[in-house]
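All protein chains of the complex are present and in place, except for one that has been dropped.
Presenting subunit A:
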Amino acid sequence: MTSEQPFKIAVPDDALALLKRKLDDTRLPDEVNAAEWACGAPLADIRRLVSRWKDGYDWRTHERKLNALPMFTRTIAVDGFGELNVHYVHEKSAAKGAIPLLFVHGWPGSFLEVTKVLPLLTSASADHPSFHVVAPSLPGYAWSEGVVEKGFHAKYYAELFNKLMISLGYTEYVTQGGDWGHVLTLTTASLYGPKHVKASHTNLPMCEPPKFFKNPIVLLKCLITSFTPREREAAAHSQNFFKDGMGYFAEQTTKPQTIGFSLADSPVGLLAWIYEKLVAYTDAYPWTDDEVLTWISIYWFSRAGPAASVRIYYELALSGELIVFPKTTVPVGLSFFPKELARFPKPLLRSKGKIVFESEHEAGGHFAAYEQPEALVGDLRKMFGRSGPAAGVVFGCTGY
């Protein structure tokens, strides 16, 4: 394993030129009258975004801003997969006793999702705990090398993360994740907790549905629990997602390479594929065009290319890891945001692990760290703070 290398994004000029040529030659489809969002990303939005991407949006400005983040790369060896070069954000708090925290993004996210919580998590204060934050880019995302061998299952991500944290001097740490970040940190906790992973927090609590024979009590509890109006709303929102929003999932879990050709070759294709989710998944988040375009550009200019980012669906669906969630003994914290995609019943979630912290929010969706950074950090501070339910889980790291 090589030692840490500081990393600055430096997209080559010819890559920018290629993008410009492609954008100039964008061929847009027409649209069914009054379609709005019913059939997918609206034409008016995409047209406006392409126009801005062509003229006005300045990648170099945003590249510079991203490069102000403390970013690094290092090579980590993973059993059976050789060495992988991992890109990550790493910021230490000034607080000596800060708690090491591994933050893992999902799809269509990126390390960008840590940028708003980062200063809040690392800030030192007598009133709240602080964290040392490590936020890797998943293999095949942003500037992390992609995996070209088959079978990179959840346990290999876990091995990668654990080795990364240990290499940074954090043999004990806590985790935070949503989307794939949740599945993968859960696996990490299952395999490397409680020895290394001391606690886990997620903003997308999920688990597999109960089988009557195995957990009759839990199933019955779920059936007879009177759900609050908020829970009913959230459940309806979930149902909508499962009914109308899973096309990407079906394609990515079965033919990631087929859709990969479009994502790699077409800026507008990639934009529409992701933008549809950025809006659908968030709680009326006021995306600016440049914000969207930076989010997409990270995929477009990624080291492994956009097609690599969807393979995780295929690999984890094939291995069954998408439906069988590993058991873990470490304390777990759950934050519920109203516009999250999937809402699982609380009795069920509580039966799956040692839930020490729960929090319900009034606003926020799937990208909680990006949409509601204060709220999410507020939860982590409560969970790990002085009198919190996970206070002192990391030996010697009170957070202060």
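Of note:
One rule holds in what follows: contacts are C-beta pairs under 8 Å (C-beta built on N, C-alpha and C of every residue); 3 or more make two chains touch, one makes a residue touch a chain; residues count from 1.
Keep in mind that, in the parts below, contacts and distances are computed from a predicted model.
Of "Transcription factor IIIB 50 kDa subunit", "Alpha/Beta hydrolase protein", "Ubiquitin-like-conjugating enzyme ATG10" or "CDAN1-interacting nuclease 1", only "Alpha/Beta hydrolase protein" is the UniProt protein name of the chain excluded from the display. Only one of the listed residues, A:218, A:234 or A:268, touches the absent chain: A:268. Residue-wise, the contact with the chain that is not shown comes from A:26, picked out of A:26, A:51, A:85 or A:351.
The chain not shown here is touched by just one of A:305, A:338 or A:392, and that residue is A:305. The chain that is not drawn here is touched, among residues A:60, A:255 or A:327, by A:255. Residues of subunit A that touch the chain left out of view are 18, 21-22, 25-35, 39-43, 46, 146-150, 244-273, 276, 304-308, 311, 314.
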